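Following this message is one structure expressed as C-alpha cells.
Excluded from the complex is one protein chain; the other protein chains are retained at their positions.
A and B label the chains in the order they appear, each numbered from 1.
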Amino acid sequence: MTTDTLTPSVPAGTERRSVPDTAGRRVLTHGLRAVDLVVRAVAVLFLGVPIVCVVVLSFSNAEVLQFPPEEWGLRQYRSFFGSDTWIDAMVLSFKLATVSAAISLLIGIPAVFALYRSRLPLKGLFQAIGLSPLVIPGVAYAVALYTLFVQFRLTSNMVALVLTYAVHGLPFVLLILGSAMARLPAETELVAMTLGASRPRAMVGITLRLLLPAIGASYIFAFITSFDEAVLINFLGGPGTVTLPKAIFDNVKTGLDPNITAIATLLMAGTGVVGSLAFMLRRKV
Amino acid sequence: MRQMRRRTRTRGWQSTFSGPTGLALIAPFLAVAAVFIVYPFVELLRTAFGEPNGFGNVGDFLKSPAARRTLWTTCFTSLIVTVIVVGLGAVLAWSLRTTRSRLTRMVIAMAVFVPLWMGAVMKIYAFTVLLERFGVVNRTLTSIGLIDEPVQLLRTQFAVVAGMTYQMLPYAVLPMYAVYVTIDLNLIQAAESMGASRVRALRDVVTPLALPGLLASTVIVYVICIGYYLTPVLLGGATAPFTASLIADDIFNLFQPQQAAVSSVLLLIVAGIVILGGLRLVGRERMRRALG
C-alpha cells in the first residue's frame, strides 16, 4: 500500500506551530490528543490480545484449546505440516483468492467507470445488483446458487467457483472504488486533457492513479473474502475443491483440533512479514 | 507537447463517457451478474413469494415471536457493532494517515491487518478462550483483584459485539484510509492558519471530505453484520441467534426452504434500506458541496 506518494507530503512540525495558540484552543487540542491516544491504545490492545493468545496457543502440545497451555511443544505445527490435506487446502485457497480477486477488479473497475463516468441509464439498478452478494445472507445466497450449480452441473467446476468468488468480491470494488471515485472531481481528467493528454491517457494517468489506494483496498478485501469464505464452499465445493476454511470447518465439526492455531499463526506471521517488508521498502516521501 | 495540444482542440469537452461506451465498460459485469446474481435472486424471490400463499408467506414469518425477536436482535446488535467499528475505525485510519512515527504507524497497521488472516473460525475460538468462565480475561481480572468471582462474559451480548467488532474493524479501517489518503493534509494547516482550532479544522475541513467514505464504511459494516450467523450462536449462545442463523436452521433442521427464503428477503430489504439511505446521504452531501 504505497499510497502516501499520492498526496503532497507535510513537512514535519509545520501543521500546528503556524497557528497562534490561545488557551482555549490548546485545551481543546490537547483534549483531542488525549482522547485520540486512549482510543488508539484501547483499539490496538483489543486487536492485539487475541493475536497473542492464538500465537501462544499454537505452541501448546494439548489436544484441546486450553489457556494457559499445560505443555509446550510443536504438536500443532507438526500436525499441520504432516498433513497434505492442510497444505493442499492452503495452496488452493491462495490460488483461488488471487485469481478471483483479480477478476473482481477486471470486471469491477470498468463497471465503476461506467457507473460514475458515463451517461449509462439504470445505474442505480446495476449498482444494486452488484452490491447484493454482500447484502444477502451467505446461507441464503448459497442455497440460491446451489440450485444453479446443480442444474448446470457446475459443482467442483473450478471456473464456476472462481467466478462465484469474483462476484462475491465485487461489492467491495463497487463500494470502495465507487466512494473514492465519487470524491474525485471529473474535472481532473478534463484538466489533463486540456494539458494535452488523450482521454484514455487522462483516465489511466490521473483517475486510475489517484484511485490506486482504493483499488489496492478493494483487491485486499476481495482476496480476503474469497480466502476466508466458508459458507458457499460447503454447498458449491466438490471433491476437488477443499479450501482452507472448508478444511477447518470439516475439522471443527467433529471436535476442535487446536492445529488451526498453528495455521492461523503461520498466516498471520506471513502477512506480518510481508507487511513489514512493504513498510521497510517504502521510501519516505 | 505542442503537437499534443493541437490534437486536443479537435476533441469534445465531456467529462463523461457516452451511454454506449458505458455499456461496453459494464458489459462483463452484467454478463457475470446475470448468471451469478440475478438468476439465483429470481429463484430466491420465486421461492419466497411462490406457493402456497404468495406474499402471505411473510405472515408466517411475522407470526413467530422468535423470528421477530431475532430480526430485532440482528438489526440492533449490528447497529451497536457498526457504531463501535466505525468510531474506532475512523480514529485508527486517521492515525494511520497522519502519524509521523513509523512505529505507531506500523503497530496500528499490524493490529488492523494481521487479524484479517486469522480466519473466521479461529477468531471465534480465540474469543471463546478469552471470554470463557475460567478464560484469560476472567483470570486476569481476578488475579489483579478487580473482581472476586469470574463474571459471565461468554454467551452474552457483550461477547457477540466484541467478536463481531474484531472481525469487522479492518473492513472499516481500510476503505476509510483509502479515502483519507486523498485528503490534502495542507488543508488542515490552511484552516488553522486562518484561525480555526484543530477541532474545527477537523470538523469543517476533514469531515465533509471524508464523509462519503465514512458513510460507505458504515453501510458496508452494517450490511455485513446483519448476515452473521455463526458468531452470534457460538459467542452469544443458541438463545440469541441472528436471522441468518435461523435461515440455516430452517434449511437443514426444519426443512422449510420457503421460510428461509422469506427471511433472506427480509434481511435484503433491511440492507437495501440502509444502502439506499447511505447513497442518498452521500449524494446530498456531494450536492451541498457542489453548491458551495
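One rule holds for everything that comes next: a contact is a pair of C-beta atoms (placed from the backbone, for glycine too) under 8 Å apart; a residue touches a chain by one contact, two chains touch by 3 or more.
Rule of thumb we're sticking to: contacts and distances are computed from a predicted model.
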From "Na(+)/H(+) antiporter subunit C", "Extracellular solute-binding protein", "Oxidoreductase" or "STAS domain-containing protein", the hidden chain's UniProt protein name: "Extracellular solute-binding protein"
Contact with the hidden chain (one of B:Pro170, B:Gly227 or B:Pro241): B:Pro241
Full-complex contact with the absent chain, from B:Ser78, B:Ser95, B:Thr128 or B:Gln167: B:Thr128
Touch with the omitted chain, as defined above, among A:Arg33, A:Arg78 or A:Arg209: A:Arg209
Missing-chain contacts mapped onto chain A: 6, 8, 62-66, 95, 98-99, 102-103, 105-106, 143, 146-147, 150-151, 153, 155-159, 161-162, 188, 191-192, 195, 197, 201, 204-206, 208-210, 234-235, 237-242, 246, 249-257
Hidden partner chain, residues of chain B it touches: 64-67, 69-70, 125, 128, 132-135, 154-155, 184, 233-234, 237-241, 246, 249, 251-257
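The rule we apply is simple: only the chains that are shown with their structure count from here on.
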Residue ranges of chain B in contact with chain A within the complex: 1, 4-5, 7-8, 11, 13, 15-19, 21-23, 25-26, 28-30, 32-33, 35-41, 43-44, 87-88, 91-92, 95, 100, 102, 104-123, 125-130, 135-136, 162, 165-166, 169, 171, 174-175, 177-179, 181-186, 188-189, 192-193, 195, 197-199, 202, 209, 212-213, 215-216, 219-220, 223-224, 226-227, 229, 243-244, 247-248, 251, 257, 260-261, 263-264, 267-268, 271-272, 275, 279, 282, 286
Of all residues in chain A, those that touch chain B in their complex: 3-4, 6-8, 10, 12, 14-16, 18-19, 24-25, 28-29, 32, 36, 39-40, 43-44, 46-51, 53-54, 57, 65-67, 106-108, 110-111, 113-115, 117-121, 126-141, 143-145, 147-148, 163-164, 166-167, 170-172, 175-176, 178-180, 182-184, 186-187, 189-190, 193-199, 210, 213-214, 216-217, 220-221, 224, 228, 230, 244-245, 248-249, 252, 256, 260-261, 263-264, 267-268, 270-272, 275-276, 279
